[in-house]
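One chain of protein is taken out of this complex; the other chains stay put.
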Amino acid sequence: MGEGMDRVRVSILGATGLVGQWMIKLLANHPFIEIVGLSASPGKVGRKYGDVVHWFIPGDIPEYVKDMALVSTDPADHKAADVVLSALPNDVAWPTESKLANAGLNVVSNASPERMNPRIPLINPEVNWEHLNILRDLKGNWMVKNPNCTAAIISMPLKPIQDLIGTLHIVTLQSVSGAGYLGLSYLAIDGNVIPFIKGEEEKIDIEINKMLGKQLVDHYDPWGKPIYVTATRVPVKYGHTAVIHAILNRNADANQVIERLRRFKSLPQEKELPTAPREPIKVLDRVDAPQPARDLDPMAVSVGRVTIRDNVLRLVVIGDNLVRGAAGITILTIETMKTLGIL
Amino acid sequence: MGEGMDRVRVSILGATGLVGQWMIKLLANHPFIEIVGLSASPGKVGRKYGDVVHWFIPGDIPEYVKDMALVSTDPADHKAADVVLSALPNDVAWPTESKLANAGLNVVSNASPERMNPRIPLINPEVNWEHLNILRDLKGNWMVKNPNCTAAIISMPLKPIQDLIGTLHIVTLQSVSGAGYLGLSYLAIDGNVIPFIKGEEEKIDIEINKMLGKQLVDHYDPWGKPIYVTATRVPVKYGHTAVIHAILNRNADANQVIERLRRFKSLPQEKELPTAPREPIKVLDRVDAPQPARDLDPMAVSVGRVTIRDNVLRLVVIGDNLVRGAAGITILTIETMKTLGIL
Amino acid sequence: MGEGMDRVRVSILGATGLVGQWMIKLLANHPFIEIVGLSASPGKVGRKYGDVVHWFIPGDIPEYVKDMALVSTDPADHKAADVVLSALPNDVAWPTESKLANAGLNVVSNASPERMNPRIPLINPEVNWEHLNILRDLKGNWMVKNPNCTAAIISMPLKPIQDLIGTLHIVTLQSVSGAGYLGLSYLAIDGNVIPFIKGEEEKIDIEINKMLGKQLVDHYDPWGKPIYVTATRVPVKYGHTAVIHAILNRNADANQVIERLRRFKSLPQEKELPTAPREPIKVLDRVDAPQPARDLDPMAVSVGRVTIRDNVLRLVVIGDNLVRGAAGITILTIETMKTLGIL
Partner (left out) sequence: MGEGMDRVRVSILGATGLVGQWMIKLLANHPFIEIVGLSASPGKVGRKYGDVVHWFIPGDIPEYVKDMALVSTDPADHKAADVVLSALPNDVAWPTESKLANAGLNVVSNASPERMNPRIPLINPEVNWEHLNILRDLKGNWMVKNPNCTAAIISMPLKPIQDLIGTLHIVTLQSVSGAGYLGLSYLAIDGNVIPFIKGEEEKIDIEINKMLGKQLVDHYDPWGKPIYVTATRVPVKYGHTAVIHAILNRNADANQVIERLRRFKSLPQEKELPTAPREPIKVLDRVDAPQPARDLDPMAVSVGRVTIRDNVLRLVVIGDNLVRGAAGITILTIETMKTLGIL
């Protein structure tokens, strides 16, 4: 794939933030997606990206974006883009995204507003790429949302065992980068656990229920399972951890569950999309796995501690909140839409 | 209390470790418990405590122990003690403790071996001081065990709502000091979550079931509730956190639960024992409480995020694993036994 | 002292910040200083302190300030105060402080502007209380500045060996709380060293030179020694460390230096001022001392690694940047002025 294929031109909103930086890094050397615009807050418009950005993710800033002049978020500045990628903060995203959508532009967005809009697909490609099919017959432009970072990670190992599950009890241990580069001060979180993240528990519940449900043209049928979530913040830089206790609705064996997780492949794997992990779910054998500081993979999730006692399945999952949970999922969504012929 | 009371003479096994140091700190200026012996590993016997100890807990080493010569763990070296307090590591404790017991000495121990022995009470004073009553008619010496640090913390808020609970799902976020001063290397745990602590999940399950059950002379009736536990280690120095999802067996209201937790008092409070916290369970109103770095109390547990959705009660509890979870509970047990006339 | 003494009424500017909170904590139960006003930013004026403050320092918020209504920074709101204590941030302090001074109020300030004003004494009480004498004959009100937190800590062990020193090479390892509660994000400083703190190196150099020099009525004679400083930020919450290499101008012996440091007492010790440490300079014998996480004292500085090789004296000093370096020094200055009869 990639050879001879039409190129997809994208512009990025919020290009100087953590997620925007990851999008740029992941798109350096991409076989068919090309960045044609980078936008940032008004005060930075017109300046060179390399002069403005405080580049804090691993590796050097890619050469090819250093001299790009930053543009505004006005639709006029994004006409050259086939799709606009939004890495805007949740609290400012919607006015900009809706203005672009109203002007006829396509948008794939990481921001939370309108994720539960019944006409907007909420996409984690391996989990529910089929939800994109409602866009096939659509006249005009479209918008696609990507899920909350934690919902993106947790929905992955649930997908292949969805039929076994009755109720979910989930506790998350989320890394600090999930709050943005300046999101938490050192004095607040170092050596601490903060057992509350505003809005997070509700998002995880309803977004998983949407993604594991059915998307129809003008509404969706949620999965319909109760998901009880407690979300905590822990002093880890990168990588969210979730402990899942699933109350099963029928007998199962831990080895069967492990087998299903290991064998799971979806469209992105079958089509060998450039950003797709070869194995989307890695089941680790080490008794003390998975650990964010040792086992983090950019696009795959890693699972461990899979046990069943009575009718309770326990598993621990980790994933990269900035890549699988944000920048990578957006790009994989574009690749999926391209391979489906929607884009 | 304390005035005119007979003094209790204690000796401490494992006096140079983290828990041993806390025992010494808590007994400085105690109204009626007096340290008459400190023992440490064979190579240190005969040397002065102050010359040997690597004192790493807050505050200075109390003057009165600096010049005490360390003794061995042989019964002969503990004859002056009314009770021997054991702060020995789990893996070496039992041979020493049983030797002392066989020689006719009384022992209160923090170490895990024989905690589930049906004839040995497992005591968290506020939770199940009544279990001590089986010792009243006992001829000869006795042994009492204190629970695992996490079980000590979690059992506290469960006690006043025990009748409401059907099943428990618990995820712990335990601090590094729970593994001892040298228990985890910086490279292993900094910026990381380790989702496995050997033996911990089983202990939390069965010890809570023993403490919340009935202790009879030669056996105990466990509480009998399923407790599903996942134990993790997080980069926090002091203070264990537990997220509890309790499936209730009847309707309840979060405010009623909070009320029961706040009103909870037990024998240690009624008798105003010196080490007893005035309020054993603090319910905090702050939306992001309780946090180990901000809200830790030495002997009380702190609870927050109390909500009920459907029949699922959620609460988050933190406690000081070295004081409430270890050194303090031992001392409070001695005080309780004294006030009951058993000691 | 304290019995029968006139009380000193103070108000605090910046009462909700880290330093303001420490001032309140240190003044709870003070024998003769009394808080009569707390001010905060305009949006908070009129509200109760306890409802507004995000109390993040150790221990609970003192009861007696919880219900105090916050006032503005206008002189009219501080008429009841004998002295206004300023814990304002450096970048906003001066307009407020000068307005209060022009209105005839006395001010003791922690903020950096005008520290080098030749008519304003810069006071670290044990080091240069004599500089306060220029205020004795002053008609009208006065202003006193306290030094930069690191200069406060470093100047202490230099004082008793001032005559030996020719040149200083200093490297600081400063804690994150020195930048304020929100000063540094977790992602920026965790697991990192930042070898630059804006303005810090110049302040350390010139402020030490002012404090160790002579204050005259309308100018000062600086000490006049070259001080080469490199200031770094390290992932430590509380406690600044400084490594000092002093090139001596005459022969000396490490034991003589230690002796001078240990014996050092000044007016605050002689007068037994309430906030004065008994030993202002603790020299620790442990080979790996002093360490901020183990050896920090609120008002004393701790010194270790004292060696002399050739003509180079090396010592490492730590101090509490929020107490000795800020809130405590302000209060000790008030106490000193009271005992001198200036206040």
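Read from first to last, the chains carry the letters A, B and C; within each, the first residue is number 1.
The criterion applied here is as follows: a contact is a pair of C-beta atoms (placed from the backbone, for glycine too) under 8 Å apart; a residue touches a chain by one contact, two chains touch by 3 or more.
No experiment lies behind these values; they were computed from the predicted model shown.
Among C:20, C:37, C:277 or C:292, the one in contact with the hidden chain is C:292.
Of the candidate positions A:17, A:121, A:178 or A:191, contact with the hidden chain is made by A:191.
Among B:184, B:211 or B:261, the one in contact with the hidden chain is B:184. Contact with the chain not shown here comes from a single listed residue; of C:234, C:248, C:261 or C:281, that residue is C:234. Where chain C meets the chain that is not shown, the touching residues are 169, 171, 173, 190-196, 226, 228, 230, 232, 234-237, 241, 243, 245, 287-294, 304-305, 309-310, 312, 314, 316, 318. For chain A, the residues touching the chain absent from view are 56, 190-191, 294. Remark: the residues of chain B touching the chain excluded from display are 56, 176-177, 181-191, 235, 237.
Here is the rule we use: only the chains that are shown with their structure count from here on.
Centroids built from CA atoms put chain C at 41 Å from chain B. Touching of two or more other chains is recorded for residues 190-191, 235, 237 of chain A.
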